[in-house]
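To start, I am sharing the structure in question, which I have written as structure tokens.
With one protein chain withheld, the remaining protein chains of the complex are depicted in position.
Moving on, here comes subunit A:
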Amino acid sequence: MQLTVWTYEGPPHVGAMRVVTGMRDTHLVLHAPQGDTYADLLFTMIERRGHRPPVSFTTFQARDLGSDTAGIFQASLRDAAERFQPKAMLVGASCTAELIQDDPGGLATAMGLGMPVIALELPSYSRKENWGAAETFYAMVRGLADKSVTRAPMEGRRPRANLLGPTALGFRHRDDVREVSALLARMGVDVAVVAPMGAGPEDIARLGEADFNVLMYPETGDTAARWLEKTFRQPVVRTVPIGQGATAAFIAEVAAVAGVAPVGPEESRLPWWSHSVDSTYLTGKRVFIFGDATHAIAMARVARDELGFEVVGLGCYNREFAREMRTAAALYGVEPLISDDYLQVESAIAALQPELVLGTQMERHIAKRLRIPCAVISAPVHVQDFPARHSPVMGFEGANVLFDTLIHPLVMGLEEHLLTMFREDHEFHDGVGPSHLGAGSGGEAPSRSLARVASPASGGGALVGEAVNSPTPGPSPEPKATKGEREGSGGEVSLVPGEGGWTAEAERELLKIPFFVRGKARRNTESYARDRGVGVITLDTLYEAKAHHAR
């Protein structure tokens, strides 16, 4: 048994859900107990999809176990086939159903549904989400690809490529597909099929028509790419175009494979931005990188070669790519960290004390705790990393995005450092988070007003910041404001409690209100008390005011 609070990856059936949710006209029936539908909300909330995932669950309960769970499975499958009319179905079992040993594949075959039904083996007690996605995609490709397809002769047509690996709930997959497709189009290469994302079973059937495959995400697409390579002799472009240099290498590889001319690599602003003097203070910034292997390895190259950071730590949570990670870590002379235990990652970061952490949602929180700037570069991510705006990480626009993303927390780090020099240290107040954490950092009004006052100073912050910032590695004690400065800011920040004041009981009650609305509650109550000439704010005043303002 493994003691766990945080998991970098879900179980393999969530990977299967990512594949079918990305696709069209397919439906997955999962043999799973009541409650496993929780995974739906990853797609409807984090990725904000306006459709339910095309996944049905048998949701068996304890009372079903003694009787006919196989019957429940077949009934669910029949219902789903009739209701959703997919062109292909997939069947599988979640962790609990794996233990009761009904055979979804066999049961489905026995039913003769008149459409392809692909059985998935998802070993929940030894494998995880990415493996589940890769295996599902592979099973689908092997089951549906039409082996009789032959490629048309090259004469008189543009070369064609499939894009393999993008799925639902993939980090920036939506925009990476657009970016890579545009890049290929500029080189005169057409995209034949993007899969699994956006593909239907008929698209999977014609995968063999393309001249080569672009493996965008090895974690989810490598197994299928290797099968296609063997079956249709399609070469695979394996360079992942993340960063300026990798995108140039990708272009060169595509040009060689497709027999087309490479396009110029000057489109990204990253090289000039990075050369500009404002970036000088980035030199040698010590960075720790952790995520899925593909993103972590790509980011290490960007960090060192394109931004001038020093990579002091590199690792991934997916053991399937341990070999690639070890090779990459050797390039930077660091010990690779291959672990899915966040406590191990935390202690590595704490020991290395980097100046910037690039990681997942989890590293964001570790960095917050250790008070180190951080940017998110890999799944698992939360809702804010499925943005509305175009935000690829691949290609030239991706390089622009990366420059901004990786630099922003550092600039903000400097800004924050400057701010603390000119005000009383509110850092450990529960309402104030570091500014690199974005929207949650506002807290009560005082810190916001201070940030506004001080922000003009940070525009020219790099010069000052260079001198001020460099001697303080990590979370060392921050300089305290002098008495005079404290008084100066104190007059501005204090929430004037009116002529009267709060009874201890009312004050305690106020503290039970979450910090992010507490300031508003305080102001409302005080204005209510002032308007009515109430001298002392009691519990009753607090709730009278609450009722008053509710109207």
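Convention: a residue touches a chain if its C-beta (ideal position, glycine included) is under 8 Å from a C-beta of that chain, and two chains touch if they have at least 3 such contacts; residues count from 1.
Definition applied: contacts and distances are computed from a predicted model.
Enquirer: As a check of understanding, state which of "Energy-coupling factor transporter ATP-binding protein EcfA2", "Hydrogenase large subunit", "Electron transfer flavoprotein subunit alpha" or "Light-independent protochlorophyllide reductase subunit N" is the UniProt name of the chain not shown.
Expert: UniProt lists the chain that is not shown as "Light-independent protochlorophyllide reductase subunit N".
Enquirer: Out of A:Ile100, A:Met115, A:Ala182 or A:Ala350, point to the residue that touches the absent chain in the complete complex.
Expert: Among A:Ile100, A:Met115, A:Ala182 or A:Ala350, only A:Ile100 touches the chain that is not shown.
Enquirer: Which subunit A residues touch the hidden chain?
Expert: Spelled out for subunit A, the touching residues are 1-7, 9-11, 13-14, 33-42, 44-45, 48-52, 56-62, 64-65, 72, 75-76, 78-79, 83, 94-96, 99-100, 123-126, 128, 362, 365, 368-369, 509, 512-513, 540, 543-544, 546-548, 550-551.
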